[in-house]
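Sharing a structure, written as structure tokens. Questions coming.
Removed from the display is one protein chain of the complex; every other protein chain stays in position.
Labels run A and B following the written order; every chain starts at residue 1.
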Amino acid sequence: MSSERLAPGGSELALQDQYAIPAAEPVPAPEIEEEVEDERLTVASQWQLIWWRFRKHKIALVCGVLLVLFYLIAAFAEFVAPYDPNDVRGQYKYVNPVLITFVDPDGNFVPWPGVNLLTSTRDPETLRITYVPDRSTWYPIQFFVEGSAYKLWGMFPSNIHLFGVGPDVPEQTMFLLGTDRLGRDLLSRILFGARMSLSIGLVGVTLSFLLGVTFGGISGYYGGWVDMIVQRLIEFLRSIPRIPMWMALAAAVPPKWPIEYTYFAITIILSIIGWTGLARVVRGRFLSLREEDFVLAARLCGARQPRIIFRHMLPSFSSHIIASATLAVPGTILGETALSFLGLGLREPAISWGVLLQDAQNVQVVALSPWLMLPAVPLIITIMAFNFFGDGLRDAADPYGR
Amino acid sequence: MTLPTRTGGNMTLTTPGWTPAPPPDPPLSDLLLEVRDLKVQFTLDEGIVRAVDGVSYSIRRGRTLGVVGESGCGKTVTAQSVLRIVPRPGRIVGGQIMYYPPGGPAVDLAALDPLGSQIRAIRGKEIAYIFQEPMAALIPVHTVAHQMTERLRLHLKLSKGEARQRAIETLARVGMPRPAQTIDRYAHQLSGGQRQRAIIAMALVCHPSLLIADEPTTALDVTTEAQILELLLELQRDFGMAMQYITHNLGVVAELVDDVVVMYLGKPVEYGPVEEIFEDPRHPYTRALLRSIPKLGKKSHERLESIKGMVPDPYRIPAGCAFHPRCPRYLADICAEPVYVEVGPNHRVLCNRAGDPWQ
Partner (left out) sequence: MAVSAARRSVADGPPPDPNNLLEVRDLAKLFPITQGLFRKVVGHVRAVDGVSFAIPRGKTLGLVGESGCGKTTTSRMILRAFDPTSGQVLFDDKHLGWVDLTRLDESAMRRIRPNMQMIFQDPYASLNPRMTLLEVIGEPLLVNGIAKGQELQDRVASLLRRVGLRPEYVRRYPHGFSGGQRQRIGIARALAPHPQLVVCDEPVSALDVSIQAQILNLLQDLQQEFGLTYLFVAHDLSVVEHISDRVAVMYVGKLVELADTEELFLRPLHPYTEALLSAVPKPNPRLRRRGSVGGIDSDRGNGVGKRIVLRGEVADPSNPPPGCYFHPRCPYAIDRCKEEAPVLRELRPGHSVSCHRADELELVGVPTEA
């Protein structure tokens, strides 16, 4: 602080301003305010305040952690999954989930999880070949075992898996969630499916976010006929029934396209309608913010429009937007699941929860191999987790809310 | 009657508005409302706020009590407690609110169930409440007629036609232009002054014995405010109604009320007839408040006297005398535990130095 720049009895400002009427007498010292209490609160930025408020929502916090875990698993699916999801094992079709047991072949309790290997038997009534656990074989589950080779993200070769029964076992049959019609391990497929389903949610919402903020911002800031056109467009898009439109667009995607192209096409299709909700929210906030005193104060200071928009208006509702976006993710995930379930979104050999659920479409499967419906479980958990997390975020998002 | 003070002594409760040398207890037929050591707390995440911390006052029939204070002093919560409409998480944790209805037994309002039928019978019929913001009190989707007649039919069991007639008469009485047409309007179709008149009419329509008005003119223009104040005075005369008027505007207090309670951080710091409060304020806060307002007709452009510091955080009320950090005449040994000092007939001050002359 440069107190030496102040002239005694006056002020530097008065000396410089030639229009000033010189001070008649020394002005009495101003009343210095008392200490503002709770230092911590007053130097906290917006994000810190949001975090503190968010922390109080235990459920939202737990869900947030859960979601992070899910995304980590999805990112490292090659490592986490015990088997290759595309590994077709003809002899192990429709195998029951193999339970984890704590009993060794001699019937003693072992404080470590392990699995029995499978042997085939012929069911006396239906003469079908079924696989049952062979209690005489018991192998402990090991962590960080060697298994099938893979390339993490297509780049980093390795063969270490998070858990498995190890390479010494004669037959790899640790099908913790059973197998599907081609003998592929369902657990591994679910873990890989997470990658597709969860990422489409994020990417789709990011696209919607960008479109929504841009259009909503333009609409709200400029008003007038720009606003009118954009709003009519939004209304038009929202009035189209969602699922039929998705279906129509998805059906137009050539089936011969490689998975990546299809992936992006589906993502774009899902975001086409999603952005409208965000755009409306952004527009509404812009419209109300335009009239706020602090925005006017910035204008009167001489700030230019870009600074007003990016420095003053956007930060005011960025937290709100993030909360809205978070709550939009489940819709996108469900959209992809629905499309793939109907056979119009991602298709084999792509793996997503919707594709997996396609296998569970007929009564035979449901009656005889109900474990094929298990992909619905992580789906439901993810949707609920996003909803709770998004709710908590939205409640915490406006620490300055009136 | 005597009541224990916070410090363990005794305080003599006298009724305001009496001429000197009154009998110690007022005849009960004149006393309408008596608040005794009321305590209301709000339990929040950040701590417990003692919004009202031992408030006592009384209102006689036909007289007006002004409750004065700045934001956070507890004046609104006190008034809300009378009708048990304190919002959660506020709770009455101590004290009594004795209401003496004409021709009926005394009842302690603080002990009633806030959702029960007893208090509901009193609300609107015997004790009415006017809010500061007229739009908040008027239901936007009902006409004025609906809201007024609802009250009449509920409390006085009038028929629809009788209720409407009486409502129109009351609207005319409060000076509403063209009452027979205005009664069928909605709240948003009325101007600010008209809305406030409608609220007052609704409050009066059952002829309550006590009207609690929470800053009813703060949101109005000064000429409309003058009209409403005139109206309130007239109505009070004609209906023989007592009034508890809450405000931070000392000018309105001077013009309207008979007795004044000055509140600071949940406690009444001074209590007395309006002339005494304005001419001989004994509490440093009251004095400072009176000296800090610019007064019309004072020709000087001198600096106003201001109270140093600011109102403390309600979670960190200073120990002992809550005002002491801002008080110009604080003496540590004398002012540690303030008690109520009687400095004149019906003039009480919560200050140990109230008797000392001002330099």
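FYI, a contact is a pair of C-beta atoms (placed from the backbone, for glycine too) under 8 Å apart; a residue touches a chain by one contact, two chains touch by 3 or more.
Keep in mind that this is a model prediction, so the values were computed, not measured.
Engineer: Who touches the missing chain here, B:A51, B:L250 or B:C327?
Structural biologist: B:L250
Engineer: In the complete assembly, which of A:M155, A:C301 or A:A367 touches the absent chain?
Structural biologist: A:C301
Engineer: Per the definition of touch given earlier, which of B:T43, B:Q118 or B:S292 contacts the omitted chain?
Structural biologist: Of the candidates B:T43, B:Q118 or B:S292, B:S292 is in touch with the missing chain.
Engineer: Consider the whole complex, including the chain that is not shown, and state which of B:G116, B:G192 or B:G320 touches that chain.
Structural biologist: In the complete complex, the chain left out is touched by residue B:G192.
Engineer: Considering the whole complex rather than only what is displayed, give the residues of chain A touching the chain that is not shown.
Structural biologist: Touching the chain left out of view, chain A contributes residues 1-3, 5-6, 10-14, 16-24, 27-28, 30-33, 36, 38, 41-46, 49, 292-294, 296-304, 307, 312, 315-316, 399-400.
Engineer: Suppose we count only contacts with the excluded chain; which residues of chain B make the list?
Structural biologist: The list for chain B reads 70-71, 175, 177, 191-194, 221-227, 229-230, 233, 248-256, 274-275, 278-279, 288-290, 292-299, 301, 303-307, 310-311.
Everything that follows uses one rule, which is that only the chains that are shown with their structure count from here on.
Engineer: Rounded to a whole Å, what is the gap between the Cα centroids of chain A and chain B?
Structural biologist: 54
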